[in-house]
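Removed: one protein chain of the complex. Kept in place: all other protein chains.
Letters A, B and C mark the chains in the order given here, with residues in each chain numbered from 1 onward.
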Amino acid sequence: MIERVRVAVVGVGNNTSALVQGIALHRQTGSLVGVRSPLVDGLGVGDIDIVAAFAVSERKIGSDLTEAIFMAPNNFPRLDCELPRADVPVTRGLVDAAEVDRVAAVLAGAEVLLYSAPSGRPETAKAYAEAACRAGVAFINTTSDPIARDPRWMSRFAAAGLPLLGDDLASQFGTSVVHDTLLRLLAERGLTLVSSYQVNLGGTEDFRNLVENPDSKKQSKLNALSAADKVQMAPLGYLSQLKSQKVAHLNVEAQGWGGTAVSLDVKLKVHDPSGAAGVNIDLIRIAAGALRNGHGGYSAEATPLLKSPPGTAV
Amino acid sequence: MIERVRVAVVGVGNNTSALVQGIALHRQTGSLVGVRSPLVDGLGVGDIDIVAAFAVSERKIGSDLTEAIFMAPNNFPRLDCELPRADVPVTRGLVDAAEVDRVAAVLAGAEVLLYSAPSGRPETAKAYAEAACRAGVAFINTTSDPIARDPRWMSRFAAAGLPLLGDDLASQFGTSVVHDTLLRLLAERGLTLVSSYQVNLGGTEDFRNLVENPDSKKQSKLNALSAADKVQMAPLGYLSQLKSQKVAHLNVEAQGWGGTAVSLDVKLKVHDPSGAAGVNIDLIRIAAGALRNGHGGYSAEATPLLKSPPGTAV
Amino acid sequence: MIERVRVAVVGVGNNTSALVQGIALHRQTGSLVGVRSPLVDGLGVGDIDIVAAFAVSERKIGSDLTEAIFMAPNNFPRLDCELPRADVPVTRGLVDAAEVDRVAAVLAGAEVLLYSAPSGRPETAKAYAEAACRAGVAFINTTSDPIARDPRWMSRFAAAGLPLLGDDLASQFGTSVVHDTLLRLLAERGLTLVSSYQVNLGGTEDFRNLVENPDSKKQSKLNALSAADKVQMAPLGYLSQLKSQKVAHLNVEAQGWGGTAVSLDVKLKVHDPSGAAGVNIDLIRIAAGALRNGHGGYSAEATPLLKSPPGTAV
Partner (left out) sequence: MIERVRVAVVGVGNNTSALVQGIALHRQTGSLVGVRSPLVDGLGVGDIDIVAAFAVSERKIGSDLTEAIFMAPNNFPRLDCELPRADVPVTRGLVDAAEVDRVAAVLAGAEVLLYSAPSGRPETAKAYAEAACRAGVAFINTTSDPIARDPRWMSRFAAAGLPLLGDDLASQFGTSVVHDTLLRLLAERGLTLVSSYQVNLGGTEDFRNLVENPDSKKQSKLNALSAADKVQMAPLGYLSQLKSQKVAHLNVEAQGWGGTAVSLDVKLKVHDPSGAAGVNIDLIRIAAGALRNGHGGYSAEATPLLKSPPGTAV
């Protein structure tokens, strides 16, 4: 029998809620609904254990992980399964680089650190990466702050035989992948793109953060598209009524043979935290598998799951 | 300078209208809008000449091709270009196998016969294939009647050094290709398909024929999808108000990580005859290139442009 | 305290399931969600008791009403409330006019008979109307078979002091009312309608019946629209995956000032049986109120709830 992978997570938001609940649901029902691969490097969904969690919200600190994931502003729904108490009290997260050793001490015994805090705090990301290094733990950076793209970090993890995966999670089935797939199909079939737009609406705290600081994300979204010069992005819209759902409206106007009009209108509706957790479960297994096999640094297997893998622009 | 390809066409409906007008537009403006490949086997769009056309409508027979393509029930729009008279009077089409030699005589001097009549008349398709054989002309079957899938016909054309392409045109950007692309993407990203439907509405005479004889087409459409067991097709709807446009409504309901709901709604609007002509222009160039290079029989290059290439079920 | 209204119902399909469950939900939670009027003639939703039910399915006959409503082919979902046993065993429905007296005997003590069987069986509708007359019970015809539109039946019920409401239920929020509202708004604001279409998809047994006999319904739907000459109806589509949901796709193409294009695309998704039950609860209360106040015949208050009230074409 395989030894369970011991994972620590930074951030107890919706994405962690989806991850924790989804693992519990799988253990209870065996369900593989929405799971990309039953096994990754021989590891199943149920082989993953969350053994530590860091957060900065006073409300969450000290609560059991299985209670903290339902605290405001989290709004991912309660899945239809029993959620046994984790006996993992949420640890106070790092707010000062001086605390790296405290964090590293908590990580002792873990194999993987999943960094799932909000984007836009590069110093915090670096401090947790440092703690992972010191504790001898693989590191996954799901934010757009550059860690895996930074060759110095990558060399350091590789030299230590520790996996480093990142940066920036590609959602399992999000606006970018659907929009880009349709634009590529259009080009492949020989149609001429005239114009296209994308509207993104969401109701999570993460989404609200993006709305308040939209510029980098907008560019990152355009980078994800194959025909970016003809595509315009409407401003992100935070609509609390959507809760943990994300809604995108896409339009594509093109021309076919003889210049006749072709149009495509798409509405996409997903639960954003599920899109993240469905990818995180694979990144965790890739990282754990690599660690156990003694492969430090990056694993190319992770590339389709990331927006900015090593080698892309910072 | 390349010698122009001399093409004969069976059927003077909307698809032929789109082909004839699109070539004229390209010659006048140099436009490559909606063109998959500027050159196929060294042949450009402007290198194609329609030199003979067969039809069975008394109204069209004897009229110049450039007038006949606008006669009822055709309803593909007049493109924004001048259309010089073709000096190609429409020839009476074959209604009896005894007329094969008459047709073959008309084909003398042509290199390619594009069979673009309505589907569902296998004897007629065979008679034109026979005429092409006798006249030493390449044959393209755009209907679902089996010619290229029939190994006897394929052997005969191959032995004579004559190209034979078919069967059943895949539209340049139609419902099937969009729906299938989205279903494949869903599977590739690890989501679980729950249900999906497809509604097809159109306003051409070809579409009206399909509506009156839907069964084979419905099956053929399901065959084009990767997850057919979860997909349901609404009955085809002939709506004259759509004229030469086709509208499709697609819905996909799926589940992501943790079983949360994912939904996709798509509206696609295209001019059906453009979707056919944009593929026919490539098939013609593949066939002519093969003929000139002495390659008889099938060319694998045509496979992405066909619904039922050789080897698929009849 | 008001005496509860004793109602008998013909047909134990989805619409009856929605009615029975919705009343139970209201009694448990007090919820008025989706209820048009808390009180109609002083009667609340909880004042309605179903005391008898007729069906022809052998499976349902003899079962308690609260079990029969979940038997196939019914597929309206189980609402989130407890459903106390009704102690109303389903009675064998009438299949022969000779059974009118048997039915009338069952109706003794009831105040209202809700006729909620499938449309298209005029002789059955008449037989139940006859039974209601003999038993001294108000009659509500929710089918398109003409009873309330037939002046002879109306005179007979009026003379007997018995309310008669019908024919043909207008759904609480269905395709016709949404489409017609948008077309009227367009005209009111001075736009010129160019074309419009309606696609209706559903998954209930009632819907399957309509698909197999679409002509009368299609005409009836067109009659419900203010600008019918420009509107085309796609064939009804039975898609079992929709279960008790109905989906409509509406398109409106118009012209504004200067002839510029205006377009509207609408997707509507509803649970068809809820749309029926939300209207039936009002018709029952109108009928019971009229009966108790001694008003036989028709009540104009019912007109907005009906597609074919008295005076419309048969």
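Everything that follows uses one rule, which is that contacts are C-beta pairs under 8 Å (C-beta built on N, C-alpha and C of every residue); 3 or more make two chains touch, one makes a residue touch a chain.
Just so you know, these numbers come straight off a predicted model, no measurement behind them.
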Interface partners of the hidden chain - shown chains only, full complex considered: A, C
Among A:T29, A:S155 or A:Q232, the residue in touch with the chain that has been omitted: A:Q232
Of C:E99, C:D265 or C:E301, the residue in touch with the unshown chain: C:D265
Where the missing chain touches chain A, by residue: 195-197, 199, 201, 230, 232, 234-237, 239-242, 247, 249, 251, 265, 267
For chain C, residues in touch with the removed chain: 18, 21-22, 25, 31-37, 77, 79-80, 172-173, 177-178, 181-182, 185-186, 189-192, 254-271, 274-275, 277-278, 281
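Everything that follows uses one rule, which is that only the chains that are shown with their structure count from here on.
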Arrangement of touching chains [line / ring / star / complete / other]: line
Chain A-chain C separation of Cα centroids, rounded to whole Å: 49
Touching two or more other chains - residue numbers and ranges from chain B: 265, 267
